[in-house]
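Structure incoming, see below.
Missing here is one protein chain; the remaining ones are kept as they sit in the complex.
Chain IDs A, B and C follow the sequence of writing; residue 1 opens each chain.
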């Protein structure tokens, strides 16, 4: 069983673990007692991890500055793996992938097709749940990378529920033959793979070219679900056209919007305090004001100028009542103040990922009349 | 000055007021001391309103049941007017109209074109802010309705900043001539209206047919803003095509999503209380259980059956500790319980209104060199 | 018949009606099912077809006229509908400028004519097509109002239904449509899907669960873990902790899992028994099982009493085990109890590195929870998540998001259980 399919208790040599440094910084490593995991906060020998339960915090004192530093060591899951990927690649994120899986009713009974593999992020989520995943990637270097990763992660040889094939499915369809570049190991005499998919996910720039090829690889005797993942609306339009033409039903296009909130605190600043502060300022200015008034009155009352010059420009003493802090930056949650809990949406949102076009198909809308008859007779 | 343009203090005979019965039930009436405003909660003679300041609550005792009933009497605003409209018509709602007005930088300096008038809801918001509004409606009955309404509301004769014209702008453009069916009163010798709009709003099924007609009615020497309001994405596509073709720049399409939240309370139910309740239930069942156990033990210890039958089926006394109420519906906020403030989005949301396509145009990108020279010389 | 792909006897399936509504039915042999104004059909006629098939109900002329009982919906025959016919090639006006009055007179067909057509055993689709033909100003309507008109008519005359697999999502949709929003805590399909993925639900995990949705959450878990397969031999288990005497998992009665399967895979334990389980010695002092042969040898009355006590004894042992010996593979929680108290205590039983996912209808209780977990070193990076779906009118040339829709769907808090380390002592370097 792989790191992705087995619940593991204690970290062992050679295992794939995810090191959580921060929300935006999660790194996969292979545990090796001779290695050290370096961060800018400090160095963590893998030895400290071995034998600890998954989820353990690993703490060190940094060399030199002797500061406390820590990481958490987690067992990989598809969702954590997705978070650990560099954001430059086109990734199917969890709000989309989880919706698609639910909408296609994924379970151990599912045989899924995915094209293309891309970053492999969705492949991991599929692989966790479905009976078998057939993933296709047309870009050779990406195929090789994904193949290596899936092997490394145990999806192909250990769990044996992922097959990845190098293929331009738009041009050449989905059938897998022994002459193909694929992870499938053919048995003697096995000419091609029986796929019979009941869930299909197409993340392709031109899904309409792939749709006609599906009929030969989908399950004939049950309802098959399909989802096309397209960033532009014009792609959706052409996809709908193709789906209508090739007998797919129940078309629906949806968008998924995922949002994440930060839990924050805002200082409670009462108006009474604000007014009290103004009152305090006024009190402290009063002397100055009184002097200024006297100055004016003196002039108006023809007092000699000399006397006036004696009085210096009034200096205003700043207030000492600072109910909201003294302008300096106060740490959020400082217990000297009162706080209100607030949510703040993440500063940059994923305002669009792609449009999801769903469609369904039952190829053989027939029944075996003899079987029905015999079943009725046996009642 | 009209009910929409003047800040009024006290309600007078003959004035247009909005009666607020509930959030979803706001009715316009013309105050008439001989009339009564009837709701299913009670009847309110207009006389009770006259002389009261706007915003007053008008309270009565209902005849018969002698119950306390009330309404609020408000001065109309474009936003309240929009809320009072029956929802069946296609209305430009405040999240859209306010964004469009801000994006087109509306102010008393604005001369705006609106086609079509539709329910007239946006016209009121425009009229409040802009120097002049030219509104066009192609559907004759709707034109007549809107004209009557604008006259009734004082937009045409009192405030004199709205002109409404019956016109299919797609076919016949925006120019207003003395032969037209329009609210504009032509002076002697005035053949057509000088429009010079610097803000344009097109709420038309085929704005691309109207766009070519705009050049002759928009201001030539300043930047002019345009917004097309279209429900379908295909309309946006054709609109962009037309805007590109007719020299409009800075194209941007946006959607506006407006949401409204209800302020609610959720009961705070601690686990300690839930466990205590279970403990109480268990205690009360205990006697029954003890009996049942004894029953079994008796059998196992070969006690005579008769004795067993003597013991009745144990009756379980229900718990008397009900920290969260006794199943009966508790009024939200009941002070006998603790509550947490929560927000709840309105049950049905306007998930889409229309796409807003903005574009801008400066017709004459030139300057008067002589004027510049003389201005420079005068420095 | 394979009940997971075909319409099989004694299964619950869900029917989609022309109105867009859903109805859950059980396919009893030799019985008929009435869909009210959409007609009635015999179960035997649809058995054996693939789940997802659409059937049209039609009536022979005699059958229609021979309705002695006016109130009883006559049972029609069914035929498989191949492709949903729709009216594509109708001219439409870009606007409705010329359509001043839309009244009954433009409908073209009188009610009598429609009845006549019905009697000629014409399908709903055909009646509608005829109505369009006869509709004086149909082409003067905008596409939008044409569509609305057609939909209205379809709902009135069409007699067809689609028999679908009863997935968790369809159960949810069914409940929402019949107004049970509060019962399922305003959950949405997209939030449920996200919960299942964030909690890393697999067929081999043991999950601690609080379910205030009447069993819907448990049904989603079962479906994801076992795909409706009563014969599954996967080793996953769901342990439901409940605040009342008995867990409320009523919705499972619609599921096609056998009682035996549910008993085996879904364990329930009250909050009290979970946090204050009986001690092993208490239980063992109250009862001692006999060797099997001795138990067999007991006399009838005695034997019954013995097995009743044995069941109690085994239940107690199981409760002790669930409460003290299991390290759970996830905590999934949909509860209205005060979360800052509930969640940390339940999560004490969750294995390190495993997810904690809490659903709440409102964001504010999760905010409170997030702040309290944030101060607790046993929880890693609690985040509040929201996911919303936005469906489109998926008609070429008229693509746009639907104009109005149900709001809601709630919020999720996602965190991972972690094991804090002692702060290492400062070393002298």
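Here, a residue touches a chain if its C-beta (ideal position, glycine included) is under 8 Å from a C-beta of that chain, and two chains touch if they have at least 3 such contacts.
Worth saying up front: this structure is predicted, and the values here are computed from it rather than measured.
S.K.: Among B:40, B:63 or B:329, choose the residue that contacts the chain missing from this document, as touch is defined above.
M.R.: Per the contact definition at the top, the residue touching the missing chain is B:63.
S.K.: Among B:29, B:74 or B:206, which residue is in touch with the absent chain?
M.R.: Residue touching the chain left out of view: B:74.
S.K.: Just one of B:13, B:32, B:209 or B:237 touches the chain that is missing; which is it?
M.R.: Going through B:13, B:32, B:209 or B:237 one by one, B:237 is the residue touching the chain not shown.
S.K.: Would you mind spotting which of B:35, B:190, B:255 or B:334 touches the chain that isn't drawn?
M.R.: Of these options, the touching residue for the absent chain is B:255.
S.K.: Considering the entire assembly, which residues of subunit B contact the chain that has been omitted?
M.R.: Within subunit B, the residues touching the omitted chain are 5-7, 9, 20, 23, 52-61, 63-64, 66, 68, 70, 72-75, 77-79, 94-95, 97-99, 101-103, 105-110, 125, 128-129, 219, 221-223, 233, 236-237, 240-241, 244, 247, 249, 251-263, 265, 341-343, 355, 357, 360, 362, 364-369, 371-372, 375-376, 379.
S.K.: Would you write out the residues of subunit A that touch the absent chain, in ascending order?
M.R.: Against the left-out chain, subunit A lists 138-141, 168, 204-206, 231-234, 264, 266-272, 274-275, 277-279, 281-282, 293, 295-296, 299-300, 302, 305, 340-353, 355.
The criterion applied here is as follows: only the chains that are shown with their structure count from here on.
S.K.: Counting only C-alpha atoms to place each centre, which chain is farthest from subunit C?
M.R.: If we average the C-alpha coordinates per chain, B ends up farthest from subunit C.
S.K.: Using mean C-alpha positions as chain centres, tell me how far subunit A is from subunit B in Å, no decimals.
M.R.: About 35 Å, centre to centre.
S.K.: Could you pull out the residues of subunit A that touch at least 2 other chains?
M.R.: In subunit A, the residues touching two or more other chains are 233, 237.
S.K.: Give me the residue numbers in subunit C that touch at least two other chains, ranges are fine.
M.R.: Residue numbers touching two or more other chains: 363, 368, 390, 399, 401.
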